[in-house]
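Shown here: the complex without one of its protein chains, the others still in place.
As written, the chain order gives the labels A and B, with residue 1 at the start of each chain.
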Amino acid sequence: MGLTAEESGRIAALLDTHADKLTASWTDTIAVSLRGRLTRAELLKQVQDLHRATLDALRSGDFDLAAAGSGALRAALVDLSRSRARQGFSASETAITVFGLKKALFDVVDTRGADPQVLADLIAAGLMIDDLGLFTFETYAKTREELIADQAEQLLELATPVVKLWEGVVAIPLVGTLDSARAQVVMERLLETLVETSSPYAIIDITGVPAVDTQVAQHILKTVVAARLMGAECIISGIRPQIAQTIVALGIEFGDIATKATLADALRHALRMIEASRKGRSN
Amino acid sequence: MERVPVLKIGDILLVSIQVDMQDQTALALQEDLADRIVATGCHGVIIDITALDIVDSFVGRMLSSIAAISRVLDAETVVVGMRPAVAITLVELGLSLDGIRTALNVERGMELLAQSRADEPDLGLDLGLDLADLDSFGPTATP
């Protein structure tokens, strides 16, 4: 929605005349809704920036948020909604930052017995602020979507770190629930790392796995068998008491697979095996 | 039909399979290897399958047969270089390659063979010890 040049000029004058009272009242409104999560000084600074950007946009002629003259205002709103989204503020907490101006205007301008012209300008200003609010809200939502997409990607990367613990020993600390798709990725990554690092020992640490069902156990067993086919031995560590009980209750055979209580025990076991084979060769 | 070359390196026979083998090629390799083990008196065989992008049940059976035949001829077989995707597929296929020793690469395979040769008792030395033991503990030595 656009304003005529005259309306823009009169609203700009209105904002300018009552600048100090407006920003103070505006800041108060936001401060109440954010309940101290940002200091009053920070809020005042943000409000003053927004106030100035709005004034500049209004003074550039007939106001239109989409026009070139409002570039700086749009940038200020984008910055504001992005930082609110990143800091985890809710949608209404973000919206009030803009809509606070409307309440401040109504507080500051005495509407009783006011000139019809002033009332008309107030309504026009109100509609303009609605525009700013909508724009802010859209940016906020877009930022949140980007954040979620980024986090999902980071989670997948986080999900399968294969680390080299020692010469000849790699470890994969499994964290979180293993579904079939993730288990497959984990399995492939582990086996590829064995080849890349030429490591004959792999430790699968399940300390961070909340529960083991038949499927997860099957995936781990298959990984162990595949590693053996390639010439590497797996050690499973971090089996918690209740998981041990589940494994036995489900009737899953871990057979001759080495299991250790902790990652440290598993590493010690692997190093002992490496040492034994080295001695065997040098005899 | 192509034949897979068998190389002799020290006292080890090295077979590096570089082609997508027909079944006949696999059978021929099995025979060639048995002949070469006897002819060279080698005690170790390394089969490098790094270049194989699949191992099906036929090739799996060939590997098991080679391992069994070499064992009869007093040679040990190590299969090296199996790719992760091949290993995952074999597990799903249900092929466990029982009785086959494996290593990540040729170097590790040679270490494995050297180690198991070292673990084998040295015949001469053992006989000497046995004789000494007989002297002190044998029934004839008891006064």
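Everything that follows uses one rule, which is that a contact is a pair of C-beta atoms (placed from the backbone, for glycine too) under 8 Å apart; a residue touches a chain by one contact, two chains touch by 3 or more.
The rule we apply is simple: contacts and distances are computed from a predicted model.
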item: Chain excluded from display, named as in UniProt, from "GntR family transcriptional regulator", "ATP synthase subunit b", "Serine/threonine-protein kinase RsbT" or "Cytochrome c oxidase subunit IV"; value: "Serine/threonine-protein kinase RsbT"
item: Residue numbers in chain B that touch the chain omitted from display; value: 20-24, 53-58, 60-61, 83-86, 88-89, 92-95
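As a convention for this text, only the chains that are shown with their structure count from here on.
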item: For chain A paired with chain B, centre-to-centre distance based on mean C-alpha positions, whole Å; value: 54
item: Touching residues on chain A, where the partner in the complex is chain B; value: 187-188, 191-192, 194-195, 198-200, 222, 225-232, 277, 280-283
item: Complex interface listing, chain B residues touching chain A; value: 78-80, 82-85, 87-88, 90-92, 96-97, 101-105, 107-109, 111, 114-115, 118-119
